[in-house]
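Some notes on the structure that comes next.
The complex appears here minus one protein chain, its other protein chains still in place.
Presenting chain A:
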Amino acid sequence: MLGSSRIWKRRLPGAAAVFTAAALALAGCAGGSTTETTDKGSADSGNITWWGWTPDAAPAEAYIKEFSKAYPKIKVTYKKLTIDGYDAAIRPALASSVGPDVFDVAPGAANGSVGIYGVNAIDLTPAVEKSLGADWKSKLAPIGVNSLTKDGKLAALSVGSNYAGSVWVNQDLFDKYGLKPPTNYDEWKSVCAAFKTNGVKCFVQGAAQTAFNEDTLQAISNNVKPGVWAQALDKKVPWTDPTIVQALGIWKKLFDDKIMQDGALGVQQYPDANNDFMSGKAAMVMMGTWYMQYSTVDGSTAAISGAGVASPKPFTQLPIAFPDVAGTGNVGSLYGDADFGLAVNKKSKSIAAATTFATWLGTSQAGQQAVGDILNDIPALMSVQPDWASIKLVNPTAQQPALEKLISDAGKSAEPRLATVSADLQTAIGVASTTVAAGQATPEQAAATLQSTAEKIK
């Protein structure tokens, strides 16, 4: 013992020095300094990287192509990450000194939360003022400005907004089997029975990816009594409100009556449910306005191909109002947020060029027209509307009026979707949805548990 202790005494300083050096070196990597770089680079040249979970690769390429026409000396490289993998990738990337120059953030807690990653972004207020003038706030959709402002700082520029509450149908499948999209519970049930007889899945929901269950539950709740769900999110009514209990009961009934596909609790919205719909295996899916992009020939072809179909053939996709499952007549509710915003990494070595790109896509007429025409988002610049003459829809006669109505209805909505939902509350809603669906809790029990969890959330 004595011998070993003498050896330690002799070697300890050396070992400690090595340990400290290693610790300091690693601390430099992991510490996550948030200091803004002083060298902002050139505003109209350079190479910048953009990371996001949305848009898909094809729309992103279209945006970048348009941007290159205005700024040919700025090269933008887009890296698309999965929805579930985005946070795992962006957090260490932003903590390092080699993260992306531009990155997606979103309101709420679903992924890329501006509340979490906003600290890594520069304030874009001066850039927007320069682009749109002092009255810039009056030109942009308030939903995008308010929800992406953190601690008085405009952390990201909204590219556009998205709304959920609609159901998308494969009109070609409905026509093939002589069926009509359902408008109420009984019709929905009989349509699903008919599809099942013909070996087609009716309505697919990736109930394992619980964030999307929230969309369906909010739609049901709004059908029972509009606005109660949003009030519960706002803590103005408890989650045990009869409207929400009834909504959970109807949600359970969708499973029991086989309106939901078999095994929905083991299926994810992306890729499973999306792929089932895109490959023509399912006739209906719960998706929002972001699905408008698949109404175009290019968007539809790419999505069908992405679903694993060897020879993709576009089909007519149409949005319909969520069926009147409660029999109240309260249909057509939409709820939404800014879809995603572009934030500029404060550690970027090309802050000026990155700001140019974010500002161009979020505020310029050309950038926002590209966004509007791709139909992935409803443009943030309120003066921009999709240029229907230049958009090549799969079935313009059927789709254009439906899309115009969807955009118009969305513009009238002020109900939030995910922007006010914390990660913990989202988990709790997810647990309520799956325990009820699996029969492990009654709607009353699940609502009580949800309320009790919500009360504990800071």
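Keep in mind that, in the parts below, a residue touches a chain if its C-beta (ideal position, glycine included) is under 8 Å from a C-beta of that chain, and two chains touch if they have at least 3 such contacts; residues count from 1.
By our rule, contacts and distances are computed from a predicted model.
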item	value
Among "FAD:protein FMN transferase", "Rod shape-determining protein MreD", "Phosphoribosylformylglycinamidine synthase subunit PurQ" or "Raffinose/stachyose/melibiose transport system permease protein", UniProt-listed name of the chain not shown	"Raffinose/stachyose/melibiose transport system permease protein"
From A:54, A:111 or A:289, residue that would touch the chain that is not displayed	A:111
Omitted-chain contact residue, chosen from A:43, A:119 or A:141	A:119
Touch criterion as defined above, residue of A:297, A:423 or A:448 at the omitted chain	A:423
Positions on chain A contacted by the hidden chain, ascending	11, 14-15, 18-19, 21-23, 25-27, 30, 32, 34, 84, 87-88, 91, 94-95, 109, 111, 113, 116-117, 119-120, 201, 207-209, 261-268, 272, 423-424, 427, 431, 434-435, 438, 440
